[in-house]
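One structure below.
Excluded from the complex is one protein chain; the other protein chains are retained at their positions.
Coming up: subunit A.
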């Protein structure tokens, strides 16, 4: 039985990595397999401490690559364990093959992901290219705005992944260094609260159940492969509901409800930015400042990237007074019209027969600064678009020209 450390709720000065490690400690998974990679390494250092000090019952497997880390997690999850791992950037890329294995086998694994740029050139900083590259591998993707959200999302992720209607793995992203290494106030839940919330995991047909032998990871030829993929689509649609339910349940603990999106001051907003990750926090601050000057601005933060909340997003936009929208992407889609988030937003609106002028904004690649001035710059582009001025398909924010 894991030791109880946090008996009272408290606010602590934690980095995203510390908060994530603390979440893992409280979840107390059966198996954690990990390989160090910047900026995630620190998280697993903290967690390894917990293991060494006997604060968790976790079997901690140090592997020789991320491919092995996720493979170990897949094996453990199939055996019936609650299994987790953590990674970043190229580490997630090296897991790529196993990402599909985990989701195809419908195993409830969780990855604490520290979003990092992909090479080349080598870059270790915050960027969503890793997550976007993994976008179509059948994982539920939650994105955190700050350390506390990473902590909260990880706790919810366990419950979402293990729901009978879902049975899909979840990755929870936070921006490398910006969140993973910055110290902020994080309100921790009590150990007991987290334990109760995540509960005992129920594995479906665990390999170790020798009374009921099963084969996991079987072959499916062209006569049934497509049917299994259709099942995965169904699971994602179920996840849309389950994420909402778990978010509502979590509200009882946190006093703050987690939804697919967060519409911030959008009701009467004429100019809206759609943001994901740490930039959402900055953007909210900018919105407050601009509102003081009487400008009707708002932002929509995307928390669930997969399954993508098309309805929630379109509803929020339709309910506003939007004249134009800007979509901020921290990843490139080379040769695409704009970034990956941009395309989702367009789809959400088009399928509802709604047309708004939309500007694509790419920012913060490889950890490039995205401060209040850049968000204001982004709103300027949206205003131009609203005024019918010519705006290029993609505006790179804070680019040296």
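As a convention for this text, contacts are C-beta pairs under 8 Å (C-beta built on N, C-alpha and C of every residue); 3 or more make two chains touch, one makes a residue touch a chain; residues count from 1.
The criterion applied here is as follows: contacts and distances are computed from a predicted model.
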Query raised in the report: For the chain omitted from this view, which of "Glucose/mannose transport system permease protein", "Ferredoxin", "Hydantoin utilization protein A" or "1,2-phenylacetyl-CoA epoxidase subunit A" is its UniProt protein name?
Result: "Ferredoxin"
Requested in this report: Using the definition of touch stated at the top, determine which of A:19, A:44, A:107 or A:124 touches the missing chain.
Outcome: A:107
Query - Omitted-chain contact residue, chosen from A:224, A:321 or A:351 - result: A:224
Report task. Check each of A:53, A:215, A:353 or A:400 against the chain that is not shown and name the one that touches it. Result -> A:215
Query raised in the report: Please identify, in ascending order, the residues of subunit A that touch the omitted chain?
Result: 104-107, 167, 204-205, 212-220, 223-224, 226-228, 230-231, 234
